[in-house]
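The other protein chains are all here in position, but one chain of the complex has been omitted.
We just call them A, B and C in the order they show up, numbering each chain from 1.
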Amino acid sequence: MKHWIYPDLFKRMKRGPQIITIKDMAIISAFTGVCNGYRIVDAGAGSGFLAAYLGNLVKPDGFVVSYEKRSDHAKIAEMNMKRAGLEEFVKIKNRDIFEGIDERDLDLITLDMPETFKAVRMSFDALKSGGWLVSYVPTIEQMRTFALECENVGFERIENFETGLRNMLIKERGTRPQTKGIMHTGYITFARKATEK
Amino acid sequence: MKHWIYPDLFKRMKRGPQIITIKDMAIISAFTGVCNGYRIVDAGAGSGFLAAYLGNLVKPDGFVVSYEKRSDHAKIAEMNMKRAGLEEFVKIKNRDIFEGIDERDLDLITLDMPETFKAVRMSFDALKSGGWLVSYVPTIEQMRTFALECENVGFERIENFETGLRNMLIKERGTRPQTKGIMHTGYITFARKATEK
Amino acid sequence: MKHWIYPDLFKRMKRGPQIITIKDMAIISAFTGVCNGYRIVDAGAGSGFLAAYLGNLVKPDGFVVSYEKRSDHAKIAEMNMKRAGLEEFVKIKNRDIFEGIDERDLDLITLDMPETFKAVRMSFDALKSGGWLVSYVPTIEQMRTFALECENVGFERIENFETGLRNMLIKERGTRPQTKGIMHTGYITFARKATEK
Partner (left out) sequence: MKHWIYPDLFKRMKRGPQIITIKDMAIISAFTGVCNGYRIVDAGAGSGFLAAYLGNLVKPDGFVVSYEKRSDHAKIAEMNMKRAGLEEFVKIKNRDIFEGIDERDLDLITLDMPETFKAVRMSFDALKSGGWLVSYVPTIEQMRTFALECENVGFERIENFETGLRNMLIKERGTRPQTKGIMHTGYITFARKATEK
């Protein structure tokens, strides 16, 4: 993550082992149009970085509810929301999302956990028409399984992406890309619930 | 741009020839923490896509003022803000930014035009402390000239990036990245005005 | 393939629809140390470009035998070897490689066809100890199936790669990478038959 820039928002937050990178968060919010007023469910919270990133975009009128089954992680995430000043807009729910999504009429559901395909059907029900479902997983098999399940369940506009980011170094003796760095983070899949006609 | 997803925001907007890509807009807003309340100046507006993207993120309490020296482009950009429902938050100013920036205490200035380096000094004055200046240019020489000028003027945390995005195709017979596509858009440079101590 | 350079060798050869790219041929020969004297089997020949590329490297003391089950392709490949002046070193065999490999003590077997995994066991028998087996396939599933079969059969040092190549454009007004181009060709897997102790 060296050479990458983080918004001040994350400065005081405590970092867990596996955080979705800012370049991937950026594509997720930009492609799905996240802005003030969005109603979002996120799982699993982990340390809460994606939840905080999204919470910062949906305030003052929207909300993020982030599910986290592990109570230790949920506690860290909750503390992080306070440190980021977002506790009003982001709620950490210490529960496994597979047990069900309470919220309805959602604009976006983001899934950053191993078996994202298991939450596809319940996500369809929880999204409003025109809402987006996003999966973020490290392997190609997880990506494929998720995308095929989205098709089965009736989602539309299913697209999978891999993002890249390379630092360009400007030295007195010349300009060149960074020599070593991050070559892969995860695969992002977008799926949309059709807008009612 | 095939295979890329665009937020609904852009749906009714009329597209000019050279639009900054959504993957680059995404990194710009994510790295600089754009959210409700941000005060942003943008130049040149072009068709106004970046201005609209940012305007959508800063509403309801922030604003974007986008400078555009060509009156024909300014008219299209202005129309596009109406089509996107953002005319309240994004103002198109039909003027060359090199003549001066009227606004002060800005959180972010985005420059998407050929000679971004010429606006560095005036940007420094217009930004609040902690504010960000961003340049988006197609060539390495433009990137370098801008970054060095930022250093001269006293900006900190100057970093240059190239983003990438690749579609992963899921077919019945197998999974693979897209065969052909966009290999380069532009170089993004971030520079920060030091926070007062 | 625009912007790529091809050796003169290919100049007079007739091109079929799906040719392995020169960037991928390059890695195959470089990683496996192809040079004068190598004994190589290739399948399927297609138009014979990989066979010609390898034939040019193994002459005067080595050989390439390229299997091709379709007689129309085999005829084109044979004509291409003559056009390239390599008919002495590259033999096109109009037969399905899955029926068996006649040659023994091979240094390298290259497989550029859909179900490369089916030829793994017979390749093991045909290679000399220390010899290399290479698969070139478009999808991740094909790559994985091949690599796992190599492991089952007893190959060592199994590695999978994806190559990239980007043209840098030098114009009067600046330097930048090509805008559009080839983003994916195929996955290359290398597997080695252990050297006898």
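Odds and ends about this structure:
The rule we apply is simple: a contact is a pair of C-beta atoms (placed from the backbone, for glycine too) under 8 Å apart; a residue touches a chain by one contact, two chains touch by 3 or more.
These figures come from a predicted structure and were not determined experimentally.
Those residues of chain A that touch the chain absent from the view are 138-142, 166, 171, 173-185. By the touch definition given at the top, chain C reaches the unshown chain through residues 3-9, 22-23, 25-27, 29-33, 35-36, 53, 56-57, 59-60, 130, 140, 143-144, 147-148, 157-170, 175, 177, 187, 190.
Following the convention adopted for this analysis, only the chains that are shown with their structure count from here on.
Rounded to whole angstrom units, the spacing between the C-alpha centres of chain A and chain B is 23. Look at where the CA atoms of chain A average out and do the same for chain C: the two points lie 41 Å apart. Annotation: 45 Å between the Cα-based centres of chain B and chain C.
Contact of a single residue of chain B with at least two other chains is seen at positions 140, 166, 175, 177.
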